[in-house]
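Below: one structure, written as structure tokens.
A single protein chain has been removed from this complex, and every other one stays in its place.
Just so it is clear, A and B label the chains in written order, and each chain counts residues from 1 on its own.
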Amino acid sequence: MSEMTGTPIAHAPGFIANETPRIVTARFDHADSHTLERYEATDGYQALRKALQLTPEEVHSEVTAATLLGRGGAGFPAGVKWGFCPPGVWPRYLVVNGDESEPGTYKDRLLMELDPHQLIEGCLIACYAVGLSQCFLYIRGEMAVAQERVATALNDAYDAGYIGKNILGTEFSVDIVLHWGAGAYVVGEETALIESLEGNRGMPRLKPPYFPASIGLYGQPTIVNNVETLANLPWIVQHGAAAFTAIGTESSPGTRMVAVSGHVKRPGVYEIVNGTTTFRDLLYGADMCGGIRDDNQLKAFVPGGGSAPWFTPDQLDLPFEASQVGPQGSMLGSGAIMVMDETTDIPSAALTLTKFYAHESCGKCVPCREGGTWLEQILRRVVEGRGTPRDLELLIEVGETICPGDFPHAAVPSKGIEAVPFPYRMTTICFVGPSAFAPVHSALTLFREEFEAKVAGNEHPTMIEVAVDV
Amino acid sequence: MSDQAPSEVTVTVNGTEIEAQPGEMLIAATDRAGIHIPRFCYHERMSSVGMCRMCLVDVDTGRGPMLQPSCMVPVADGMVVDTESDDTKRAQEGILEFLLVNHPLDCPVCDKGGECPLQDQTIAYGPGESRFVEEKRHFEKPIPISDLVHLDRERCILCDRCTRFADEIAGDPLIQFTERGNSTQVLTFPDEPFSSYFSGNTVQICPVGALTAAPYRFKARPWDLEETESTCTTCSMGCRISVQSSRNELVRYLGVDVESVNHGWLCDKGRFNFEAINSDERLTVPLVRDQENQRQLLGTDWGSALAAAAEAIGQAGPQGVGIIGGSRLTNEDAYAWSKMARSVIGTDNIDAQLDDGLPAELVLGLPPATIADACEADTVLIVGPDLKEELAILHLRLRGAATRGRTKVVQIGPTATGSESYAQHSIRCQAGEAAKTLTELLSSSDPLAQQLRDGSVVTILGRASMAESADPAISVAAVIRAELPHATFLSALRRGNVRGALDMGLAPGFLPGRVRIDNPSQALLQKWTDIPKEQGLGTTEMLQAAAAGKIETLVLLGADPLCDFPDRNLAAEAIQKVKTVVAIDNFVTSSVAQADIVLPATAYGEQNGTTTNIEGRVSRVIQKITPPGSTRDDWMIATELAWRLGGDLGLTSKDEIWREIEQVAPSHTGITLERVTSDETHEGILVQQSSIDLTLPIPQDTPIADGYGLRLISGRKLWDGATATAHSPSLQHLAEPPTLKVHPNDLQRLGIPSGSEVRVISTRATENLTAVADSNIQRGTAVLPFNQPGGGANRFIDATATINDIRIETL
Partner (left out) sequence: MKFFTDENLLLAEEIIGRYPKPRSAMIPLLHLAQEQEGWVTDEAMAEIAELVGTTSAEVLGTCSFYEMFKRHPVGKYVINICTTMSCALMGAGDLMKHAELRLGVKSGSTTADGMFTLEGAECQAACTEAPCLQVNYRHQYKVTANQFDALVEELGSSDHEVPEHGVLSQVRQHIPEDRFVGVVPPEDVTTAPVWLNDNGSDQ
């Protein structure tokens, strides 16, 4: 066991078990789930042994067959992404995206704190399958406990011969290097992550033309995968792609972790069936969130992380299936559901998110750098009762310079509002700029009357402002 | 580079088909087709970053139009582009409004006002008004980020041009973005200024008035400026520049982008030393030393001064005259002096170099390479001075070729140089022993030897140190000619038009057109009355002859041997001994102060003509302002002197001189005045790649150091004690006083603490200097810059020795 130079601090709470098959959270019930002992006692590193009996191509094919959608936000199938590495260009690297910072998102930290060996085994399988010769495990800077748990696990796995030279006596050799971030949300974006890992300011690189799989870390082919994505690999290798696709739907198989926060009775992190579980199951199901707090009415919810356009009760029956959520005007993103009940003051809720993205802009694109802050300033003015009706138009006009054309939003049949499907067009490099506009746009489109009341000076006495003055 | 690689891609822009080169960015293709897309961050000489989003246009690759940054989108066949769509226009308006959100709009007091891309594009593409009512970002008003550049962060639009330039082009990443998002700003590290030799380029490429140059601040408004394109003659690179004046005063130089030479960049010395031309200390009237009264230099009229000079020259007789200098001159002036020396005075004692470069034979005789050849070669072999200090833009070009191209740079020399950061190999040798090191390398099994034998090689050849004679460089040339017959050469000569001066025959034994004195062309014989039969003396020999009383009259043609000749003692002795020193110059330099007759010449920007760069490229220099006082062009001075000596050069204008050069100089045949003056040849015309026959001696071993001393190595610095720097108020304090750098162990052995005064002893002088320990210096050697304010190595050097040693002692 690795030595600890200080006293360990208890890991995170939040996980709530339900009836869904447990793929990535299987060990969470054990108090010592993070130890090598527990891991080995519960099938740990068996998938690696099995993979090493197969050819790298066979492992890759199995992952492709499993249609493992990336869990970092974009939902791109991992096996297909791996195939984008240009042939014959070496070395290739793996960068693990453990920067989890999207508002509302809470799952990768649990996976790192509670089952670090599962992640490590996933990394090893990916490296073996794609010929990645070094792995960098990038953990968000503000996650001291995850850093401790992963460092301990890496040390133990090195000592046990699972990482490093000639793994388990084979030719397969790879180092996994632990790396911490230092506090910048945008670094979660994969090209910014690579910049950061090269010691630079974490500013996204331009796409097109380059995706990291062809030109990434040090200009080399690089696979960037999310923690949860990689954590699925041991199970897939061990049980086979068929077992994985037997769960969920054909286009969204397996399970996924979601975090539900805000005004529900049992906020928590749930492993749910992909593709079939609906938002209603999740928010109202007895084994899940159990309904809205105080049995209040649901007003709105953010279905996929702070960047996602908002849904209202009208969309509750949509399943966790990208092909259904997109046309209805939003996205599943990082599996973060933020719930607002009837007491919520909508403009101020939107302000907390717009402020987030304005603050987290890297500063590279003019529309994001200047537009994001401007949006925040106008919105703050409106929330604080200093706004004018013109400001409501201005919010949209400024937003349209970041995202020209119709911005996606949900339908509210009772108000005669029809859905505009996802995605949007944008004048920026990455999604931070548009994300500053998304909450403003959703709130203003779906709940315009609340903004009008603000600029008219008519406060809603029952609504609770949520913006925090800092 | 081939002119036009076959383009395979056709793109439709605004309904018109344009040809584009595969892989290039859309904006480059539209630029070539004359379709303007607005932009701030894009710069054709730097990598695209896509920061400003001003260049967004509608691009349709088959999936419907999408706004894409044209600086980041590679062209694709069949791409349909609309640069004027409604979406594009809205995006442009929106971006400009965003940029102005935090911009102070202080155009009336901004240097850039009137020539500001932000201002211009706002008028052309911007929204009518801003809807921003919040408080703007505030920063402390202009802060100096270097001695020459000020930064106003409120005006900055964060386009990454200056920071990218510093990192990517200059290799001096001393300015960076700091903070993040809306608080992002450009800054230097506390107490570490942006002291780059290339800092002025950032001012030129800044698309707003955030970066301003100290020498230009508040000097002029763009609408008062007159400008003309010319060639910089500060060093021998021949960078193309725009010379700008206001009310008959030079106020600014800007780099002009030419593919063959400078890519638009300038070094700060070339960019800012126009201040010297405006200097009050310029010579404006002829001076003659008063024979009775305290021997002062007193102002006089041209007639008397010329008469005195002619008399001194005439009395000395052909063998008693020596003419040193001429690299400050235009080609035409150099030609006039070449003709005047040979056919009027009858002497071949003429040398444009101060024995600080390479023998003319080598420069004219080695197979030549162009700058472009070097930047495309498989290997560039540098055996010579520190290019960053002496040929700064060549250094920049090579750096670019090495960091962004496929060229490998290999340098062999006795000290660390600025090329080390991008060199594939930096091989240290003992002073004067590069040839030996190279021979060993080429006879080894080192893969580098193979690389040199198998691929194309351009050698940049020069003197690695002013404390060694030309012999070591000659030996290097001999080794390369023998072992790498495919290698071509670029001579690392420093002074302005030194190459043109040599081409015009300002070297003993050579006539205009790269021909030896015993082999004049028929055309030349028709124009020149007499040509000396014997090869004359070079600078060292002239000075020796003068010191020995064999030369009576020394003509300094813009030369300052006391500062620039390697051996100050010999120069001083010569100047002291000769009867008359005639100096033709712009300033009272140390040597001019010792002269008897001083003739004031026009300076750069005050005269027309041509100049020839390091690679033999002839380009035009243009008069922009009227010369001060009664200064005259050098060719006129030659003509007048010839008259008074009873000769006639038959030259009445610079154009006419060029026509004669074209006729009599075989290498210049076909380079007609019409071609030279045409706008189409503004990059210049390469003089025929002709060269003379050359027999190189068998390399000699360099004498062994005596064991007691330290081998002296001396190079020039960009900021030195030279005239132009010394007379430019913004630049003069940039030159550091001389310090002697020695390896810490050598200092320790002598019990000398770093930073203390020591006595430096050579065969020539004993003087006190500050010695500093520097572990980059090889043991057994000492490095002292050649010419800094307050002294330099020339006091210690014996020009007749192959190498020089010094001893140091505690006081």
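Note that in this section contacts are C-beta pairs under 8 Å (C-beta built on N, C-alpha and C of every residue); 3 or more make two chains touch, one makes a residue touch a chain.
What you are looking at is a predicted structure, and each value in this text was computed from that prediction instead of being measured.
J.: Quick one: which shown chains sit in contact with the chain that's not drawn?
T.: Among the chains that are shown, those touched by the missing chain are A, B.
J.: Out of A:Leu154, A:Leu332 or A:Met463, which touches the unshown chain?
T.: A:Leu154
J.: Who touches the missing chain here, A:Asp43, A:Glu142, A:Asp314 or A:Glu452?
T.: Answering carefully, the residue with contact to the hidden chain is A:Glu142.
J.: In the whole complex, not just what's shown, which of A:Glu40, A:Asp175, A:Asp314 or A:Glu342 touches the removed chain?
T.: Looking across A:Glu40, A:Asp175, A:Asp314 or A:Glu342, the contact with the absent chain belongs to A:Asp175.
J.: From the list B:Val9, B:Leu187, B:Leu362 or B:Leu396, which touches the chain that is not on show?
T.: Answer from the full complex: B:Leu187 touches the omitted chain.
J.: Taking the entire complex into account, which one of A:Glu102, A:Glu190, A:Glu228 or A:Glu321 touches the absent chain?
T.: Within the whole complex, the residue contacting the unshown chain is A:Glu102.
J.: Take the complete complex as the reference. Which residues in subunit B touch the chain that isn't displayed?
T.: Listed in rising order, the touching residues are 167, 172-180, 187-190, 192.
J.: Please identify, in ascending order, the residues of subunit A that touch the omitted chain?
T.: Contact residues on subunit A toward the absent chain are 2-9, 12-14, 52-53, 55-56, 88, 90-91, 100-106, 108-109, 128, 131, 133-134, 140-145, 147-148, 151-152, 154-155, 158-159, 161, 163-165, 168-175, 177-185, 196-202, 218-220, 259-263, 267-269, 302, 306, 336, 338-340, 344, 348-349, 352-353, 355-356, 359-360, 362, 465-470.
Just so it is clear, only the chains that are shown with their structure count from here on.
J.: For subunit A and subunit B, let me know how many angstrom lie between their CA-based centres, rounded off.
T.: For subunit A versus subunit B, the centre distance works out to 55 Å.
J.: Could you list, by residue number, the parts of subunit B that touch subunit A in their complex?
T.: Residues of subunit B touching subunit A: 48-54, 56, 66-67, 69, 72-74, 87, 90-91, 94-95, 97-99, 101-102, 131-132, 134, 157-158, 177, 179-184.
J.: Under the touch definition given earlier, write down the residues of subunit A that touch subunit B in their complex.
T.: 184, 201, 206, 208-209, 358-367, 369-374, 377, 394, 397, 400-401, 404-405, 425-429
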